[in-house]
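Yeah, one chain of the complex is gone here, protein chain that is, but the others are all in their spots.
By letter and in written order, the chains are A and B; residue numbering begins at 1 in each of them.
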Amino acid sequence: MARGALALLQGLLVLALAPGVVGLVRWLKARLQNRRGAPAWQPYFELRKLFGKEVVVSENASWLFRAAPYVVFVSTAAAALLVPVLAVPLPIDAVGDLLVVVYLLLLGTVFLALAGLDPGSAFGGMGSSREMTVAALAEPTVALAIFALALSAGSTNLGQIVARTMSDPAAALSPGHLLAFAALFVVMIAETGRMPVDNPATHLELTMIHEAMVLEYSGRYLALIEWAAALKLLVFFALLGNLFVPWGVAVVLTPAALALALASLVGKLAVLAVAVALLETRVAKLRLFRVPELLSASFVLALLAVTSSFLSR
Amino acid sequence: MESLFAQLVVLESSLVLIFGLVLLWRRRVPAYVSAFTWQSLVLGAVALTVGWFGRERELYFIGGLLVLVKGVAIPRLLGRMERRFASEREIAPYVNTATSLLVAGLLVLFGYAIMRPVVAASDLPTRAGMPLAMGLVLVSLFVVVSRKKALTQVVGFLMLENGIALLAILGTYGIPLIVELGVFLDALMGFLVMQIFVYRIHSTFETIDVDQLDRLRH
Partner (left out) sequence: MSFALLLVPSLLSALLALVVRPYRAAVGWANAALSLVAVAGAITLWVRVLRGEVPVAGADGLLRADALSTLLALCVSGVAALAAWLGPGLGDDGWGARQARRFRIFANLFAFTMLFAVTTDNVGFMWVAIEATTITSAVLIPLHASKASVEASWKYVLIGSVGIALAFAGTVLAYFDFVTLIGREAVALNWTVLQDAAPALNPRVIRLAFVFILIGYGTKAGLAPMHTWLPDAHSEAPPALSAMMSGVLLAVALYAVVRWQAVVRVTVGTGFAEDVIVLLGVLSLAIGALSLVAQRSYKRLLAYSSIEHTGLICVGLALGPLGVFAAMLHLLNHSVAKSMMFLLAGRVLRRYGTAEIEGVSGLLRVMPWTGGFFAAGMLAVIGLPPFGMFVSEFALVRAGFAAGRPVLVAVVLMLLAVGFVGVLVHLNRMLYGRPPSTVTLGESSRWALVPLGGCLVALVVLGLTLPAAIDGLLVRIVAIVAP
């Protein structure tokens, strides 16, 4: 029972934390670029503002356009519930499969792309086509990276992967793990639309991917989509942080363990946020035709990860 | 202890291989030079690791030599060439970047496949890294044949040698020292001669793009 409650609590925590992480990355980036930057909690104000605004929908838009934000938000939130954030194992772990998480996220991406096409605006279509290109190239990498992890843990169940890595600390340093980490990191950047694949801060028609898709949205729809995007980033952060470096995740439900888990979670999120902010400051956005090259590089990393975990079993 | 040794060696070998893959992904010469430098330094670290855990004194010496020659001396010479030819980028290699990377992945798998009997024959804790070394050998070979700039080809050749050195260190804890010294001397002389030719190609053809070397065909 307590575990069930914890699962719920964990879900709420993730929902609440997500905008903050995005805010943190933005703030860090601003500081790195010698700007003062908006505070980390700025996204919460933005969400509140958007929820209060009226919705303007194109005349050409169908039901799909209205349904998409809910689908995107719900699927992302469902994925967020499955990810081990604070403690393992949780009752919901029975379905807490890495494949489920990844494809729930992909479901959201697909609906977003459809919604981008729906109103028939030029930018939406362009964004959707680009997003699908990236997704199609990122998907094989994700699948391979998952297999690399699953091979060394003997299961695609998230709880078990975490438990396995915790019981064998040396495995965290194995090349299979490190390569899979690198591959997933690249995929994370591509899927969450960060630099150098996509610039989340621009509305320049030549380069935008994610922003082009959601250009037609306003009001609470936009709020849901922004929130879902933040959730997605957090889900990937949690996956990278807890699957590869699982220490800190609570295995017993004592307050002390949970407190430690919370602290370590915040720590890991902060580290990853710094990494992303640094990366976004250091590198220039890739030209669109270089993106497939980046993704095939990450594919090769994932391939190597699978090979080496397969052979070192 | 044994497993730590094995883990460490495989980790370092993967790093050595990944620095080799950088050649396929990047296009600018400085990136190649720094990838090669880091690769050589990690290779030196492999030699030291194996020397420490395997109790082979000679490997300290070889590791030191690797760091000195391939980690410091050759990169310095490469750096001088790099400043000369910085404007020459690997813009359109014979095989485009995305395909190259996939080919490289397959080559590494192929390396694993052909090294199966070798890995099976060994009982050293370092054996798991040998296929990675073979992978690097094959990938560097691919770099040499698929890239157009003479300087890229030179770096590819140097990485090929690193791959073989890695293979020797992992498989046999180093070949006899006296032979190793001969190999080192050859490697250095070979590099120096290649360097002379790169300069010469540049002064005769005003580019280091070997695609321009087409006087002798058929």
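The rule is simple: a contact is a pair of C-beta atoms (placed from the backbone, for glycine too) under 8 Å apart; a residue touches a chain by one contact, two chains touch by 3 or more.
Worth saying up front: this structure is predicted, and the values here are computed from it rather than measured.
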| item | value |
| --- | --- |
| Visible contact partners (per top-of-document touch definition) of the missing chain | B |
| Residue among B:Gly20, B:Gly44 or B:Gly171 that touches the chain left out of view | B:Gly171 |
| Those residues of subunit B which, in the complete complex, touch the missing chain | 114-115, 117-118, 121-124, 134, 137, 141, 144, 150, 153, 157, 160-161, 163-164, 167-168, 171-173, 175-176, 179, 182-183, 185-186, 189-190, 193-194, 196-197, 200-201, 204-205, 210, 213-216, 218 |
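To be clear about the criterion, only the chains that are shown with their structure count from here on.
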| item | value |
| --- | --- |
| CA centroid of subunit A to CA centroid of subunit B, Å | 36 |
| Touch list for subunit B against partner subunit A, complex | 3-4, 7, 10-11, 13-14, 17-18, 21, 25, 97-98, 101-102, 104-105, 108-109, 112, 119, 128, 131-132 |
| Interfacial residue positions of subunit A with respect to subunit B in the complex | 170, 173-175, 178-179, 290, 292-294, 296-297, 299-301, 303-304, 307-308, 311-312 |
